[in-house]
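My questions all concern the structure below.
Of the protein chains in this complex, one is absent; all others appear in place.
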Amino acid sequence: MSYNSSFKYIKRSLPLFAVLVIMFAFTGILSPTFLKVENMMNIMLRLSPLLVASCGQTFVILLSGIDMSLGAVVSLTTSVIALGSIGSISSPILLVFLSFALGIGFGLLNGYFVYKGIAPIIMTIGTSVIAKGIALIIRPIPGGMVSLELAEFLGLEFGGIFSVPMIISFSFFLFLMWILHWTRFGRHLYATGANRDAAKRAGVEVKKTIILAYVISSISAVVCGLLVVGQIWSGDALIGEVYTMDSVTSVLVGGTTFTGGEGGLLGTFAGAFIISMLSNILNMLNVFSYFQYIIKGLILIVSIFISFRFFSRRRKVYE
Amino acid sequence: MRSILKNTILYFLLLGIIVVIGIISPQSVLPNQLMIVIAQSVPLILAAAGQSIVILVGGIDLSIYSVIMLTNVVSCSIIAGNPENNLTAIVVCLLLGVLVGLINGLGINYAGIPDFVMTLGMSVILQGIVYTYSKGSPIGSIRGFLATLSNGKLWSIPYSVIFVSVVVGLLMFMLYKTTFGKRLYATGGNAVASKISGVKVKLIRTTAYALCGLLTAMSGLMLSGFVRVASLGLGSDYVMNSIAATILGGAAFSGGLLRLENTVVGALLLGFLMNLLTILNVAQSGKYIMQGIVIVGIAYAYLIFRRSSNE
Partner (left out) sequence: MDKELEVIDIHKSFGATKALRGVNIVLRPGEIHALLGENGAGKSTLVKILAGVLKPDAGSIVIRGNAHDYLDVKKSFDYGIRTVYQEMDLIDDMTVIDNLMLAKEKTSTFGRMKYPQMLDEVNKMSKLRGVELPDLDARVSDLDIIHKQITAIARAVFSGCKILILDEPTAVLNEVERDKLFKIMMTLKSQGSSIVFISHRLEEVFMITDVVTVLKDGAYVSTACTSEMTEGKLVELMSGRKLSDLYPQKNSEFGPPVLEIEGFSSGIAKEVNLEIRAKEIFGIGGLVGQGQEDLVKGLIGLVDHVGSVRKQGRSLKIRRIEDAFKNSISYVSADRKSEGLVLCRPIYENIILSVLGRVSRHGVLDRELSSAVVNRMIRLLSIKSGSEKDPVSSLSGGNQQKVSLSKSLALNPEILILHEPTRGVDIQTRFEIYKVLRSLVNEGMTIIVISSEAVELLGLCDRIAVMYEGQVKGVLEGDKVTEENLIALANDQEVPV
């Protein structure tokens, strides 16, 4: 983006941040404990893994695709890390490397076959099940032993308001922002998502672009998984599932459209913030826990409706 | 030649799997046993039929699991062990299925919400409703008509198999021989051209979703009759398996191409595959992996087939 259009994009994301502020204010008035530092830390803790996952999902949705395997890779990561006690595989660094290797592997698979022409939703549903299966083999029931040092590090809080998850997630977000808006790859990503054929004819290496996007998504799933480990201190082959839907919700709420080529990470940040605040807020207001499902689903649908009606430039041709 | 191969390879695969089962465990291929596996696949066949109709028009339905869950909980609590309530339960559940499908269809086609978002959101909302309604532990049980339908036999052919054959037969007639069917195919093949040709695209697609909802509700009722109680995890694999069966059956994911009978074979294939894996003592995790590989593998295979025949 040249300088001017960056400003246009920030402008478009402003309403979202306004919504965020309103949510803060509203809940703060209704329930003063909400604004306490402890609660804020809680929110940050919830936000961090979701933020990371949503950033990765953004790249894929910009290509008009989707990564349904994100949650499964999160679970897989926790399961692998929870191998920390088994015999010789006890070095946490090794396990982290293994997690990344697996994640990148899935990303490559996803990216390659999506490039070849398998619909993203099918491909990633397929890989998600494979990943789930592998996770279940490694960790049939939640538990396992995570290296204490690693777990402590991943959950560390200091200075009263800072925490390692926060730092990791925010740095990840900034790093991905840089990739998206300041590198050639980011431009190619937008172009491929907007019009794959035109991009190809202009000389964009569509294959590399698509594969890299899915790899980034899987890597973010791995990082998300690491942050989850910092919270649950164990492995769980099913814990990541909620991240699939929540990351998609965050991205779409954040204004990135599913038609591809429009949107960005700033909006995703706001979206992830809103979603993670939601559970917290609903708890504060004593809303029955399963009811939150309903609210989340409604928010997803309504926000897409709004973003589509008012923001998207491309519509289905037969409208 | 190639198209003949494309269509029959599925049947050969199915036969192959049954042969393998027979080799490993000869008792498992007795007609009785085969019938049991087929009967167990009936709910999936119904759900896959619904899903393939939606995929035919170029959409997808990710809310299948939640509709099954809804049907299961509602039917159990209405019947509550009392056979007289069967009719009410069936009618209510079918209507609910149609309603959910209708809402999906309206949201997708008239409000412009993309299909995976709408059905995903719907799924979450429905699950929330069910959880809230049942407070995590649903009650009730099924006795009477539904239980008999799902478990009983007529001269050693399960009622459920007869039922699903009738339903599939009707669907095939609808798809291949009626104007509605032709419009479904046209819409899926090229919605813009269909619209310009006078097809009411939005209406057709919405109806497809409503039909899928109906079929999913039927599937849920069948499953409920089979297990006879309310169980919150019921049907959790059905979204993926219904998509897999449709893809296995050679339908184009972008729409416009579908042979329903092949989807049925695809569902049976999955059923027997799972059977084989169970006989081999493969754990659930292995089954998942197998399913994933099958989905990706077949999707890719058909892609290659289609590419090479288009060149």
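For clarity, chains are labelled A and B in written order, and residue numbers in each chain start from 1.
As a convention for this text, a residue touches a chain if its C-beta (ideal position, glycine included) is under 8 Å from a C-beta of that chain, and two chains touch if they have at least 3 such contacts.
Just so it is clear, the structure is predicted and the values come from calculations on it, not from any experiment.
K.L.:
So one chain is hidden, and I want to know which residue out of B:Ile139, B:Ile196 or B:Ile304 touches that hidden chain in the complete assembly.
P.N.:
From the options B:Ile139, B:Ile196 or B:Ile304, the contact with the absent chain belongs to B:Ile196.
K.L.:
Of the residues B:Pro158, B:Gly256 or B:Gly292, which one touches the chain left out of the display?
P.N.:
B:Gly256
K.L.:
Touching the hidden chain in the complete assembly: which of B:Thr8, B:Thr88 or B:Thr178 does that?
P.N.:
B:Thr178
K.L.:
Who touches the missing chain here, B:Cys76, B:Ala186 or B:Leu260?
P.N.:
B:Ala186
K.L.:
Provide the residue numbers of subunit B that touch the chain removed from this figure.
P.N.:
Residues touching the hidden chain, for subunit B, are 177-180, 182-183, 185-186, 189-190, 192-200, 252, 256-257, 310.
K.L.:
Considering the whole complex rather than only what is displayed, give the residues of subunit A touching the chain that is not shown.
P.N.:
Those residues of subunit A that touch the unshown chain are 1-5, 178, 182-185, 187-188, 190-191, 194-195, 197-204, 261-262, 313-314.
Just so it is clear, only the chains that are shown with their structure count from here on.
K.L.:
In the complex, go through subunit A and note every residue touching subunit B.
P.N.:
66, 109, 113, 116-119, 121-123, 125-137, 140, 237, 245, 248, 252, 258, 288, 290-298, 300-301, 304-305, 308-309, 315-319
K.L.:
Under the definition above, what is the set of subunit B residues touching subunit A in their complex?
P.N.:
Residues in contact with subunit A: 60, 107, 111-114, 116-118, 120-129, 131-132, 135-136, 191-192, 194-195, 201-202, 240, 243, 247, 253-254, 283-293, 295-296, 299-300, 303, 307.
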